[in-house]
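Everything on this sheet refers to the single structure shown next.
Our next item is chain A:
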Amino acid sequence: MGSTPPRPAGGERAPRLRRVLGAAAFPALFLGLVVGMTELPEFGDPASPASTHLSPRFIEEGAAETGAANMVTAVLADYRGYDTLGEAAVIFAAGLGCLVILASGGARRDLPVAGMSNRFGSIVLDAATRTLVPVVLLFAVYVLIHGHYSPGGGFQGGVLFGSGLIMMRLVWGPADASPRPGSDVPTFGLSLRGSLVLASVGILAYVGIGLAAMAFGGEFLNYGTLPLGSDPAHVRELATLGIEAAVFLTVGGTVSLLFDTISIGMRENGVPLGSERGPRE
Partner candidate 1 sequence: MRDVLPGLLVALPLAGAAFLPLLAALSRRTTRVPALALHVAILAAALALFGSVAAGGPIRYALGGWPGPWGIELWLDGLSTLMAVLVSGMACFASFAQAFGSNEDGAARGSTPLREGLLRGALLLLVAGLLGIVATRDVFNLFVFLEISSLAAYTLVASGGGRSTVAAFRYLLAGTAAGSLYLFGVGFLYALTGTLNMDDLASRLPSVEADAALTVAVVLIAVGLSIKAALFPLHGWLPDTYVYTPTPAAGFIAAVMAKVSAYALLRLLGEVLAGTEAGAVVLEVMIWLGVAGVVAGGVLAVAQRAVTRMLAWSSISAMGMILIGVGMGSALAITGALFHMAAHALAKGCLFFGAGGVRARGGGDDVERWAGLGARAPWTFAALTVAALSLIGIPPAAGFFSKYYLLSASIAAGGPEGIASFAAIILSSLLATVYFLRVLEAVWFRAPAEAPDRASSGEPAGPVLPRPLALPVVGLAVLILLTGIFARPFERHVLPDWETGTARIAAEAP
Partner candidate 2 sequence: MTEIVSLRPLLAVGAGLAAVLPILLSGRRPALREGWTFLAGAVQLGAALSMLPAALAGAAHVSPALPLLPGMPLQFRADPLGLLFLTLSSILWLATSSYSVGYLRSLGLKHQTGYFAAFAAAVAAAAGVALAANLLTFLIAYEVLTLTTWPLVVHKRTSGVFGSGRSYLAYTLIAGQLLLGAVVWVGMLAPGAQFTPGGFLAGAASDGVLRVLFVLLLVGVGSKAAVFPLHGWLPAAMVAPTPVSALLHAVAVVKAGAFGVLRLTGWVFGPDLMHDLGLSLPLALLAAGTILMASLRALGEDHFKRRLAYSTVSQLSYIVLGGAIGTPLALAGAAFHIVAHGFLKITLFFCAGSVYAATGREHISQLSGLGRAMPFTFAAFAVGALGMAGMPLLPGFISKWNLALGALDDHQVWVVALLVVSGLLNLAYYLPILRIAVFEPGDDRRVREPSPWLVAPPVFAALAAIVLGLAPDAGARFWFLAESAARSVAEHAPEFLTGGLP
């Protein structure tokens, strides 16, 4: 820390100069933003450039061009499918990062067992989880498939799927633990490797669909060229479902991966689940 100035006596907080500057700078930032905002189109103005330039095509032609009644899905998965690929890559990057930081250090030659050191299990939770998890997982698939027609899609479904996995982990503990004594509940849960495989396969599937479109003579991610039928909108709809599924895998896998790696990190490094020791800082 060669560039750090010496610490003023007794400061647990930021140095005085920084506090003073900060206290002045952030109201200034707020004011600056607001001054700029006064010149923006009125909130809710139907004649604003944002509402009149690009969006009419998405609204009026979207369903016909992409086969998705949910315009957000149409834009997300088709018009701006490349953004969505990037988005999947972002969350994959986070999962990969947590794996690197928390679960692959030392001389470890394989991924560690997922799960926390302690479980929050009780008979009530156990029973509730047994009932809820299948519903959650199934609902996740529903949200994925129904993303064409209602709020939903790969991300939402993937997150739900991941939460189902997390719920099991919270209640039933590590993946390698024996089932609760006297219980016939099988320990179920994705291993760390399983999560990684899901996430990677999702990305690979997404890129694969894009590359397949190139193989049939279109641009990257131009689903319209895929030989899935004669109606281009329908072909696009099918392909969109494919990439939503790919996103579903990536998000579901990564959410579970994030939870597992962080809990492994806390388990192995002995970080307490509660707040830091000592008084409020």
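Keep in mind that, in the parts below, contacts are C-beta pairs under 8 Å (C-beta built on N, C-alpha and C of every residue); 3 or more make two chains touch, one makes a residue touch a chain; residues count from 1.
Quick note on selection: all candidates are chains of the complex that A comes from, given by their letters.
From a predicted model like this one, the values you see are computed outputs, not experimental measurements.
Screening 1 or 2 for touch with chain A: in this complex the touching candidate is 1. Across the complex, chain A meets candidate 1 through its residues 1-3, 32-33, 35-41, 48-55, 57-58, 78-83, 85-87, 89-90, 92-94, 96-97, 99-101, 104-105, 107-111, 193, 196-197, 199-204, 207-208, 210-211, 214, 218-225.
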